[in-house]
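Only one structure is covered here, and it is reproduced in the block below.
Removed from the display is one protein chain of the complex; every other protein chain stays in position.
Letters A and B name the chains as they come in the text, with residue numbers starting at 1 for each one.
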């Protein structure tokens, strides 16, 4: 673990230092479990009371908490403590990262016609196809497979066992976690005499800059046009993105989301875990979909949308679910009563 | 991109050529984005009006649109334009495919007792176990793992990073996309004094001919009998098929579907994305399950089945969901009113 003087961290974070400038911290911890060498943070004012009991050596918090902070060994006052915490983790990660030496691991299988920047790193047993290119400072993990003509932008980190299909592209500063599959065939078939005739998927998948993609997530190549993931999109693990989907810049999706083919999703949207978006829909910018909600038609107005069956103890659920199957009939009966009473 | 005379394509597709026989096309595009060297198609009559504005050099369409087609540079009249489009993509894919040389990549680890047909291809760093066999013309991708006694049929394409477990079989002309896992253990345990005693999974998984399986999809091996995927089944990405499941010929499932152990699913069924099928159920032929629907009991009649909570703006959903938890009570109150009014 790295050691840091809070004064240096405060300068790095652009905050105002309170208390002992020379205080040393060597751990980041939540307020409640912080110890005497921990730096911690308060972002949600609901937890402000935890400032009283904390043993942290330093706490990052907003100006509103200045008074409570003065009772601590040290503190860093920041306008946006959660953002400061994010940047602190980035600083921390750089301290503990093992240096990655540029170059191609001798066990990797790199085609003679691949273009690997001299400052890039290719991990053990990776495979890089003909015409594929890897940009400056990029890191390709062990067992990654870049097919022919795949392109990885500068400073992107391609995790172990990632697959990038032929002609697919990944932008700059992206992070792809282990098991990601970019550019498998989209799911397209023409029915013919009780069988399915394959529609070859001739498009590719294009991932913008600053995109992060979670473990085992799949992004299919397009049928004719490309599947497009905008800049700054963040996708969690085990997400399925169908062919020809377009996702606008800055949209984020939690784990297990599924987006069917040709859906168009706007910018700065968020999707809770397990949400499903049907195909050929349009969702405008700044739409927020709750976890496990199934989007069955286009959404043309920003806002929060939900559709989850409320869980209950099993016996109550059974009674309500059984009644739900008669709901339309109940409405008719209610209507009849209302008529009679008019 | 390949270049083609529409006359040759028309002959290949078995259609009737209208307009300029010598017209050259070098792209396939949707009607709306087609350019002057594009070939396009109209399959859904709802979009017939797009024929007027298109810049396509050639359009594949049904006889009903003959009149509009005569105004285009060229056209191919086919009884089933979507099928013709599928076959056109197949022709196109063959033109742009890089040839795959048969043989075993020197970096692959192939057991001395494996049987690899001389016309098959084994990719870089693939692993082929003792007793495993790979049929004529089959292609095994980089990093694929075929365990002992696994069998791959002729002309199948096993993608990068696919895993085929011991004694599991894949038929002819199958396509398995990257990350597929065939033949991991099914999920079977006997409860014993608050712990789970493993039931070893002694069966295998058997995949028929002409099956396509999407990226990161998992098909478990059976407990005693085998898990069986019928001929011509098409599975999208990130699908889970439990042990001892049987899926009939020609059934198709969209992404993120989960099928629990021992379910029996008929032929020519379709499942929308995210649907869930509980274990030990029977579903007959030609059942169509809507996306995100949870099948909790057997379905013995063909038809379309659905069960999704309709999404709404969050405030409306909250009110309706809260009321849903009292639904059975509402029915009782309605009944009481009806009684009083009798």
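Please note the rule applied: a residue touches a chain if its C-beta (ideal position, glycine included) is under 8 Å from a C-beta of that chain, and two chains touch if they have at least 3 such contacts.
Everything numeric in this text was worked out from a predicted model, so none of it was measured.
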Among A:104, A:160, A:199 or A:247, single out the residue that touches the unshown chain. A:160
Which one, B:10, B:89, B:216 or B:270, makes contact with the chain that was left out? B:216
Need a quick check: the contact residues on chain B for the chain that isn't drawn. 109, 125, 127, 130, 143, 145, 147-148, 161, 163, 165, 179, 181, 184-185, 187-190, 192, 194-202, 216, 218, 220, 223-225, 238, 240, 242, 256, 258, 260, 274, 276, 278, 289-290, 293-296, 303-310, 312, 316, 319-320, 322-324, 326-327, 330, 333-334, 337, 340-341
For chain A, which residues lie in contact with the unshown chain of the complex? 28-30, 33, 80, 82-83, 85-87, 89-90, 92-93, 96, 98, 105, 107, 123-125, 141-143, 159-161, 175, 177-179, 210, 212, 214-216, 232, 234, 236-238, 250, 252, 254-256, 268, 272-274, 291-292, 308-314, 317-318, 321-322, 324-328, 330-331, 334, 337-338, 341
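The rule is short, and it goes like this: only the chains that are shown with their structure count from here on.
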What whole-Å value do you get for the distance between chain A and chain B if each is reduced to the mean of its CA atoms? 26
